[in-house]
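Below is one structure, written out as structure tokens, with a few remarks after it.
Of the protein chains in this complex, one is absent; all others appear in place.
Chain IDs A, B and C follow the sequence of writing; residue 1 opens each chain.
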Amino acid sequence: MGVTGALARAGVRAASVLLVEVPGSTDTRIAVERQVRCRGWRLAMSSADADVLVVCGRPSPELAKAVQAVWVQLPGPRARLLVDDAREAAAALEQAAAALLDAPRQRADAGSRGQAGAQAEPSSAPAPAESDGDQDNSDDMDDMGDTDDPGDTDDSSDTDDSSDMDMDMPMPGGVPLAGGGQDDRDGLEMDELTVPLGPVLPHWPAGLVVRCVLHGDVVVHAQVSTLGPAADVAPEVAEIAMDGWQARRIAAGECDSAARFLAVAGWDHPSQRLRSVRDGILDGAPSQDCAREVAQVTRQVRRSWLLRWSVRGLGLLGRAPRPPGGVPDDVPALLRGDVRDRLLARLDHARDLLLDGGAGEPADPRLERQRLDRLPEVVTGLDLAAARLVVASLDPNVSVVRRHSVAGP
Amino acid sequence: MSLQAVLIVVAALFCVGLYGALSQQVVVMVMMGLELMLNAVLLAVAAVLWFLAPQIDGAVLLLVVLAAMTVEMAMGFAVATLLHRSRQSDMTDMAADLAG
Amino acid sequence: MGVLSTVAFWVLAAAAVAFGALVFRVDSMARATYCLAASFVAVAVVLLLFRQDYLGVVTALMMVMEMAIMAVYMVMFMGMNPALMPMSMVHGRRTALALSAGLFIVLTAGILLVPWPSRRDAPVADVTHALGESIMGHKMLVMLTVSPVLFATIVAALVLALPRGRYDRFGDDLRRRPPADPQPGGVGR
Partner (left out) sequence: MTGGVAPLSAAWAPVVALVLLAGAVVAAALDGALHSVPAGRAGRARPGRRRTVTGAVARLLRQRRRVPVAADVMLWRIGVAALPVAALLMAAVLPLGRWTLVDWSVGIVWFNAVDVAVWAAVWLAGWGPNSAHALIGGYRFLAQALAYELPLMFALTAPAVAAGTLRVGGVVQAQQGLWFVVWMPVAFVVFCLGVAGFSVWGPLSAPAGADIAGGVLAEASGVDRLIVLAGRYLLLTAGSGFAAALFLGGGAGPLLPDWLWMAVKALAVLCALVVLRRRLPVLRPDRFLEAGWLVLVPATLLQLLVVSVVVVAR
């Protein structure tokens, strides 16, 4: 037991956390993120990487279903939490650590899963072919086998010995094969695969689901939907007596969004810097200092020719030269340009808010609506990496959009 | 190990490749058969060199075989892409009209 | 040749033939492709046994690279997912089997019956060095022929495989800038 216990204790000190943010619970997520960092834990990239699943806010039933699908993918030992209040973050993670260390409980958990499906067992060497519906019907995993249209093979293949033919297209593991689609942009017939992006992905806008039809990794069709919290009401925000609190919150939100964009772009240093500025803003650090730091990061981003080269012209909105039949030119200033322009606009906005110290206008629902509505057309035709960058640069605030569509115009 | 032993292995490899090239329907699989046959040729040249004439001149032939394999592969990929594009198929049977 | 290398040879030979046969037996495209790669690597190691160090390593290098790309084409054009699905896409199987088996018997008989001459002279000490001297010296013509052939192959393969020409990119008068590409590249041609 000594070695196992030591292993467990050492392992739990380095746990990794998969965060699910329910729209409207940004403050809670930020609080949990800070606690994660404080404990020396890490944010997980995918469900297979995670030990702890933290849901920030109360999800609606549909979102809860998506979360459940992710939960069954956690390899275990695992713990699951619902954090509804930013102030509870530290205690909740403490509880998660205890749950991870609770050996009998983890054994019981593993045992119950073993009955549900032997899939997660360590040595199921040959891929079992039986259907295993509830184990892995996740949203970010799907069958990726590109198959040719079976019709093609059937009319041609019986030349002399058709005894060997076995083309009745079984479904391996109960997962249907990718269907045949129309020609792709290179004029090759491609198979289509429907992959829903979100709602549980790292650095993804809360509550957003983009159902993508993929040719390889190129998005040929995208459809946006949103998932909400249990009740679409403005969440109770702890009002803190601080100068320009509203402006600060919005500036922090902009920094957070920019940090997530940079994380998607794979640029850790400024992303981490922006996260700590965000925390500083929320903690009430002098706004001059925060503004200076934001300006420094902005300069770092603006100067990087590597980033400019890498994302140039991606997700272009409303700027000449416009492709024939392209986007009409009624784009709000904050959305104008390519993904990098939108990132810089966010950073500038954050800095201005910090310097002005004004009241700070709450997020404009029409603007957020536009961010959401423009998403499918911009994303279509891009590969997945580019599409992720575009989504991160638009970063629609689903909570605001939903609240206003519920309340009516 | 003798020259005969190696050559029998070569013959086995070659015939497996031949079987594949003759029996497969999909262009890419036919290419794999051809590659296997060239693989056998490679081994044969190396064996003859080693057992009969270990002078270097013959090794140049090995380089040529390697180059032939690359050329075959590149052209195979190109033809497969072209076939797939033009008639949404990559079966050799369906390209039979190319013969006449 | 010592006992060790004889044993190594037979193991490798068996592996090469077995993986070669598996190429046409396994059900998954990825497995078929990597079986072929394994067959090539086995032959490459046999080349090392014959002291063809450079050519052996280069064979392994090139063939693994080719097979990695080949796997993509297999999946793209033939398509099977990682699950082991039974599939067969063959024609004229019996004929092919008879032909290859017949050829094998003929070849084996020939190999065993031909009186092979014995080795003429001793192997050179540093094969790699000698090969370099040779292709850069009196066998240079071979390289001079091979390189344009390889270059012509690149051009021909691209011409065959690419659906779009410069008129598609730059417009009929070749004046459109930037070119209309489905996916713009990094250099901004």
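By definition in this document, a residue touches a chain if its C-beta (ideal position, glycine included) is under 8 Å from a C-beta of that chain, and two chains touch if they have at least 3 such contacts.
Given the structure is predicted, the values throughout are model-derived calculations rather than measurements.
Undergrad: Quick check: which displayed chains does the absent chain contact?
TA: So, spelled out: the chain left out of view touches A, C.
Undergrad: Check the options A:Ala110, A:Val213, A:Leu334 or A:Leu367 and report the residue that touches the missing chain.
TA: Considering all chains, including the one not shown, the answer is A:Ala110.
Undergrad: Could you tell me which of C:Ala30, C:Leu99 or C:Met143 touches the chain that is not displayed?
TA: C:Ala30
Undergrad: Just to verify: which one of C:Val58, C:Val124 or C:Val142 makes contact with the chain not shown?
TA: Checking each option in C:Val58, C:Val124 or C:Val142, the one touching the absent chain turns out to be C:Val58.
Undergrad: Identify the residue among A:Pro199, A:Gly280, A:Gly315 or A:Pro396 that touches the chain left out of the display.
TA: Of the listed residues, the one touching the omitted chain is A:Gly280.
Undergrad: Taking the full complex into account, find the residue in C:Ala68, C:Val114 or C:Val159 that is in contact with the omitted chain.
TA: The single option touching the absent chain is C:Ala68.
Undergrad: Since one chain has been left out of the picture, which residues of subunit A touch it in the full complex?
TA: Residues of subunit A in contact with the hidden chain: 6-8, 10-16, 34, 37-40, 42, 45-46, 48-49, 51, 73-77, 110, 119-122, 124-127, 129, 132, 135-136, 140-145, 172-175, 193, 195, 201-203, 214, 216-217, 262-270, 272-273, 275-277, 279-281, 283, 285, 289-290, 292-293, 296-297, 304, 306-307, 309-311, 383-386, 388-389.
Undergrad: Counting contacts across the full complex, list the positions on subunit C that touch the omitted chain.
TA: Touch with the absent chain occurs at residues 28, 30-31, 34, 37, 53-54, 57-58, 60-61, 64-65, 67-69, 71-72, 81-84, 126, 128-129, 183, 185-187, 189.
The rule we apply is simple: only the chains that are shown with their structure count from here on.
Undergrad: Round to the nearest whole Å and give the separation of the Cα centres of subunit A and subunit C.
TA: Roughly 42 Å separates the two chain centres.
Undergrad: Measuring centre to centre with CA averages, how many angstrom lie between subunit B and subunit C?
TA: Comparing mean C-alpha positions, subunit C is 7 Å from subunit B.
Undergrad: How far is the middle of subunit A from the middle of subunit B, if each middle is the mean of its Cα atoms, in Å?
TA: 47
Undergrad: Which subunit B residues reach two or more other chains?
TA: Within subunit B, the residues that touch at least two other chains are 25, 81, 84-85, 91, 93.
Undergrad: Can you pull out the residues of subunit C that are in contact with at least two other chains?
TA: If we look for residues of subunit C contacting two or more partner chains, we find 77-78, 89-93, 163.
Undergrad: Sort out for me which residues of subunit B touch subunit C in the complex.
TA: On the subunit B side, the touching residues are 1, 3-9, 11-20, 22-29, 31-33, 35-36, 39, 42-43, 46-47, 49-57, 59-60, 62-64, 66-67, 69-71, 73-75, 77-82, 84-85, 90-91, 93.
Undergrad: With touch defined as at the start, can you tell me which subunit C residues reach subunit B in the complex?
TA: Residue positions touching the partner: 1, 5-6, 9-10, 13, 16-17, 20-21, 23-24, 32-33, 36, 39-40, 43, 46-47, 50-52, 55, 58-59, 62-63, 66, 69-70, 73-74, 77-78, 89-93, 95-97, 99-101, 103-104, 107-108, 111-112, 116-124, 127, 130-131, 133-135, 139, 142-143, 146, 149-150, 153-154, 156-158, 160-161, 163.
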